[in-house]
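Structure below; questions to follow.
Only one protein chain is missing; all other protein chains are in place.
Chain naming follows the written order as A and B, and within any one chain the residues start at number 1.
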Amino acid sequence: MDGFILQILNGLDKGSAYALIALGLTLIFGTLGVVNFAHGALFMIGAFCAVTLNRLLTLSYVTEDPSRTDFLGNPAKVETPYVVDWFGESVGLAMIDWVVPLAILFSIPIMVAVGLIMERGLIKHFYKRPHADQILVTFGLAIVLQEIIKYYYGANPIPTPAPEAFVGTFDFGAMLGFEPFTILYPYWRLVYFVFAVILIGAVFAFLQFTTFGMVVRAGMADRETVGLLGINIDRRFTLMFALAAVVAGLAGVMYTPIISPNYHMGMDFLVLSFVVVVVGGMGSLPGAVAAGFLLGILESFASMPVAISIIPGINQIIIYLVAIVILLTRPRGLMGRKGVMEE
Amino acid sequence: MGILEVKGVNKRFGGLQALGDVNLSVQEKSVHAIIGPNGAGKSTLLNCLIGKLIPDTGSVMFDGKSVLGRKPHEICQMGISRVFQTPEIFGDLTVFENVMIPCFAKRDGAFRLHAIETVMSEKDIVEQAEAMLSEVSMLDKRHMLASSLSRGDKRRLEMAMCLVQQPRLLLLDEPTAGMARADTNNTIDLLKEIHEKRDITMAIIEHDMHVVFSLAQRITVLAQGSPLVEDTPANIKGHPKVREAYLGETA
Partner (left out) sequence: MTDQTQNPPAIATGAQSTVKASRGGMLGLTANDFRLFLIVLVITFLAPFILNPFPEGSALAQFNAGYPDLMQRFVIFGIFAIGFNILFGLTGYLSFGHAAFLGVGSYGAIWMMKLLTLNVIPAIIMAIIVAGIFALMVGYVSLRRSGIYFSILTLAFAQMSYALAYSVLTPITGGETGLQIKNTDRPLLSNIQDGEIGRANLFGLEMRSSFELELGAWLFTFNAGYYIAAVVMLLAFYMSIRLFRSPFGMMLRAVKSNQQRMNYTGLNSKPYTLAAFVISGMYAGLAGGLMVAMDTQVGPERMFWTASGEVVLMAILGGAGTLIGPVLGAGFIKYMENIISKINSTILHEWFFWLPDGLENFVVALIYPFIGKGWHLTLGIMFMAVVIFLPGGLVEGGQRIAGWIKNRRGSGDGPDKDPEHHPKQAPHVGE
């Protein structure tokens, strides 16, 4: 039983990331009808927003401290981050410690800008082109974005730690009345899961309860009719692209303490997220979220030693296997609508 | 015994009785029109005829064989060709290729891995296609892309593609929908000519009365999913039940 819970917990953080990326993919697909292979790159850019902020905050000037000497007898050099000077020691150091949460604020304008530029500059011209062209051009864009990041940040992963307060694990099992130390769960993964749930909830609430969201949902169902009603659906859809970019970006920001950002993390997640979207049902938002969590948890179960001993390698292929089975038995995915992407 | 026999066909969609006890017999070499106001079940009936929908009860027999549950290509291989509302042609292929494909389908069946010889070396197919194209006087457009044809030419090409297979039954689904009067008349003339020349059985689903009365030898009127009357055009014209169904007049 405790093992069971542990696997579910382990699946949650990855599932959250899948769900968030798949949600954005579905939003873009549902509103703009574009298959965006560069969506993983947005996730990656988000993660690098955190890296960038971390670098900005730790920008330091060097002073010599005559009271101490290094091993050569020279005065010791002390690096003082500018933020410490500006905001005082306690606030400054706290900012550096809390860089990942701060990066959420930092990344939102950046992601909005990236999203708008992408949509207006490139994607806009591909609405009428075949899906194959959309896949290809966004695939090219994904390569370009990841290579730019690689050029400026290098090929190695860049560790970006969580705030001190969330480092380490807590004994989830003991809380539930199991043996102590059977279910140890890192704090940050729990934070990530909660964050993802809140973000997903916010997106759904936005779509459900605002007029803007209502128009967008109507547009997803029948774009032409909404356009005929005199509503400028295109502008809203552009904003939805920006929203999807923000969702992917935030998913990336918060993921940095779990996986040190590297330039190809976007592509790694993209392939799986696409599988998630297809499993959930192209164009279905709840489907994307449900399938994200489902596949994340399944993957975690498949990584259990028991599972691997029964079917070796199952952890590597489970997601693809599930995708194949689902696509063949339920062609439209778990919650897909009729007529989406069916030529 | 007609070439196409529809017997006791019922089809329900949830609470809606789309087709109720439809009986229909299309005689060989006749032009049979099925008409009816919107929502009368014409499309549902058509979909049953081509195997796309399977009726809840009843049978659809073509030449003594059931068509129910068969795939489109099987139905076509049985000898039923279909003309669509908007012409369905191979837009990225040339006119000539468009006509050759049905020739190959007729000769080689639903699938043949035929990957070595060139298309042009198939003399009999080339001849057949050329003959067909000159019959619809499109031979001079043979090298054009089908998508660049005018709408009327597209319709003619589609007809040619159906006729070159020498089908035993030609199903026409509103062949003049959305056409201007002149185009409609051209299409009527084309169909008439085809019928006279080839003695081909045609079933036309249509709501344009002008088309129906210029072509059909027998007419079935559908209303609310059931055949109202079946008769010759002359008798249908003044039929009180038909007027009622179309105009809502009480008899």
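Quick notes on this structure:
Basically, a residue touches a chain if its C-beta (ideal position, glycine included) is under 8 Å from a C-beta of that chain, and two chains touch if they have at least 3 such contacts.
Everything quoted here is computed from the prediction, not taken from an experiment.
Within the full complex, the residue among B:29, B:106, B:168 or B:198 touching the omitted chain is B:106. The omitted chain makes contact with just one of the residues A:139, A:153, A:178 or A:204: A:139.
Along subunit B, the points of touch with the absent chain fall at residues 50, 71-73, 76-77, 81-82, 84, 88-94, 96-97, 100-102, 104-106, 108-122, 125-127, 130-131, 134-135, 139-140, 142-145, 148, 161, 165. Contact residues of subunit A toward the unshown chain are 35, 122, 125, 129, 131-133, 135-137, 139-144, 147-148, 151, 267, 271, 274-275, 278, 282, 312-313, 316-317, 320-321, 323-324, 327-328, 331, 341-343.
Note that in this section only the chains that are shown with their structure count from here on.
We define each chain's centre as the mean of its Cα atoms; on that basis subunit A and subunit B are separated by 53 Å.
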